[in-house]
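Every protein chain except one is present and positioned as in the full complex.
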């Protein structure tokens, strides 16, 4: 199998409404990485936000124990949440909040749960890209129910990882690439090609500002394709949501 | 929609190998209840079993936060595992161990993770029925790799819930039935129509021995269909397992 | 010592009011198994039940570290409650709630603590049988204080374990029997010989429906004797409760 | 009831071997305060003591939830051990170690569990006084089994609380006295009338050195009676220990 | 270096306001032992004190991981607070409360955090002596802001450790002395030479009442010097507190 081109994404698909309880849900795949994103609406806000007349969006990230090549213990069995798990949940939450007009939500909490079913690199970026779809569906659900007015979701956000391999920069690292990348960069982008968040780490060596620029070029080059995958998922009208009581599989 | 017949199961399907990392995996659906079962093989046993020359099978059960109609907190965020979660994991583990010849495994641990993606009643019984398939695939994988000889899995196990509604007993309760059932019975069965485990609770009132018998009749009546669903999943030869590197969705 | 007959209970005694602080308490012995049951009344209900005008009964089960033949760590030192401990507490709570008319309690919580002082098999069944006495004494205390009207405790509940040994079924397994039993069944019974809860496990092999029937016959055969032990404990009038300030031992 | 004399202990009794699993056990009563003390021998030492050829004695203290006038949550349910609980366990451990010749134990750990069944003041002092008996019985058991030579327990330790009430010092405070005492002193004494540990707190006001002396006088005045209660418990020969399999209550 | 005289303290210094956020703070040194004490005022009381019109003072004690000669794990990483840590925090809190007129505080909570930067014996006594200064500065701050009237701090408290070495009693043990002391005594003193708390432990052997007296003599002999160090710290007028925004080091 020839190596994927440096500027090429793996196949990116986002299936809307894979399960029926959440107000919004999406199954996002970046190649073999699969993340189930569920947006849940609650008629409350965290204690520190009560009485301010605006809402909140937060995110939680986790992996199923065998999403990875070897089995990991559940955080609940170890009695504490791993630093990595919390750190990624905080990143996803910041990214999604950046595109929401929180006062338009009223005093509501939307929690976006991103659970990795299968991990093959890039899980946090897939979670942001698919989490946006789950969030958008939940907000559309609120609008259709006349609970909020239009305008709660003025922005759009998507993300992709880039790295530097032995022969140069590579977009959308899978696990085997990630394991040998000298530098790793996660880029969270708004639809107008501005930056929502950037996190770059020299895993094996420091990197130059030129290398940073080259990696950002690759990330922004992929933005249209990521937005298109979101568009495709959101184009399915909400009424097409599978009614409860019919059997179906997550990716049906 | 006419009510389901008292002796009728919801549609039961078991898809083998929905994801590619685990040695064995299955996505089991009892109607809208969906449970992802992953069997992971490790070349070690728990400390209390070391040096005895035999293996162990354990199970862990959990629900994704929005598998239910309203969102639940993750156990890991509350800092402890709920009693219900642990209790069901222990039940699944006992059921699966009952059909394994542990000395034939050698000093190996097989952990069967049962994660509920969507809950609509009967999750523990679905987990046992689908967990058996994940376990059988993992053991087949060990046999094909010549790590163990044939004979490690002499038995077969499947389970179903039965309850008593206002108008009499009903097989395979969904969530709305379960919420109004006077009595709830989980029946874990071996292939020869004997009992592996039985747990019955008078949720609203005590129940008579005659009612217990009627419920057991319904459960054993469904056994052939449950075994057939397992057969269908296991008939897909192991070589058909999707190779790593190809994109795919859990239920593809 | 000749083996106990298959249908014979060990000596069963229930001493009321072994200690003086709780509203109701009982020290129950099934042979060498000793469980201290204390029912505590609080003028509050759990948050999820507030404002509904009815009460709640819950139970907690634990063992002293050296109740067993070898010492066990305290759950509090391990930082989490064992699954077995929680599971048994939930069972006892369900069993006791099945005989209480919760609206008659008003917004009150009765917690029944069952602490095993010495374990020799059958601790959960002893806890249910003795816990009923502690609960009945606490409810009588509320009635005598004119806090509630009569009728809060319309039912009666008792429990016993049965197992299948090499030479057939045996009632009321002690620890050494339990360790070698092929099948283990816990039967929670109402006074009219109906079932409140039944939990049967094939520890070494599956069991037939005939065997289940035989075990239930043994359990229900012992019901009159269990009820008589409760009667004996409750016949001691409440006024005989030892006043605070007098020295006394738990089993006086 | 006339007030107890300032120099008078409440009735102090120590019943040996109330339960049969531990190597040594005692039920100690200081008036209505009842503490079950169990000494467990294990053929191991803590990791930091391995390979040094000597043993260790530690203690754990806890209260049953309804030992007190109002129910307390279990530490295990709150997920952490209270500071008070740990502090008292550490005190008991130091007191008991002060009379043991640790090298004579060999690499063995003796854990003395002190569980308060009923609390009416002075629980920590009762636990030390009764814990000594449990420890002595466990060491006698090791000597009788020829596992260790004589000489492992060269000392003797007992304890009592003293306080200052409105009308002067009072020995052995019960709960109602303790709640109104201005000063509270716990005195741990060796048989030769020397001090093993002294802890005094001005709960309501500071206290003078003269008051400290007066309180110590009361404590040492009670020492002979405490030693006599231990003697009485230890005079029951070990062979009188109730064999397993006979029914009995803790205080029989 | 000649040995320090038995009745001699190490150099004792207390620097007020080493950092600028807390309402009161002090850096106390007993020789090489350094403890940063910060008193924080909050306009709330613990739940059990609400509506009673009076305040509360509590203390928390901890050590930085490398305050000691070898590194210790953080309690937060081990997931629980060590018994020693809690025990000392409780001691400091009792000592400081003994000199406060709680009703004069109104419904306010003052928390005194005592964090050991460098440990060389006597940390709990240094924390009490320096914690008093932090508390006094916080109360002065409340008085100057006209939030409370004068009179909230009627007393004065200081503490020192004493021990018995091979050649007799020694005041103010450093770590190397403490490690070889036969007896260890912590003495918390009020300004009028009365006792607030006394805790004495026979680490290697019991001790006589005469030895207790000798140690108390040494402790009270050092009281004037401890009070003088507090006076020196408090004589620096509050207006000299470094304003926020200017750079400075803790001990400037």
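Just so it is clear, A, B, C, D and E label the chains in written order, and each chain counts residues from 1 on its own.
Methods note: a residue touches a chain if its C-beta (ideal position, glycine included) is under 8 Å from a C-beta of that chain, and two chains touch if they have at least 3 such contacts.
Keep in mind that this is a model prediction, so the values were computed, not measured.
Asks: Quick one: which of A:42, A:107, A:143 or A:197 touches the chain that's been left out?
Replies: The one listed residue touching the chain not shown is A:197.
Asks: For subunit A, which residues reach the chain that was dropped from this view?
Replies: Counting only subunit A, the missing chain is touched by 80-81, 83-84, 86-87, 89-90, 94, 98, 190, 192, 194-202, 205-209, 212, 216.
Asks: Which residue numbers on subunit E touch the omitted chain?
Replies: Spelled out for subunit E, the touching residues are 1, 10-11, 13, 15, 19-22, 25, 27, 29, 31-32, 34, 36, 38, 40, 42, 60, 62, 64-71, 74-77, 79-81, 85, 111, 113, 115, 117-120, 244-252.
Keep this in mind: only the chains that are shown with their structure count from here on.
Asks: Between D-E and C-D, name the chain pair that shares the greater number of C-beta pairs in contact.
Replies: If we tally the contacting C-beta pairs, C-D comes out ahead.
Asks: I'd like to verify one number: the distance from the centre of subunit C to the centre of subunit D, where each centre is the average of its C-alpha atoms, in whole angstrom.
Replies: 31
Asks: Any idea how many Å lie between the Cα centroids of subunit A and subunit E?
Replies: 50
Asks: Can you pull out the residues of subunit D that are in contact with at least two other chains?
Replies: 79-81
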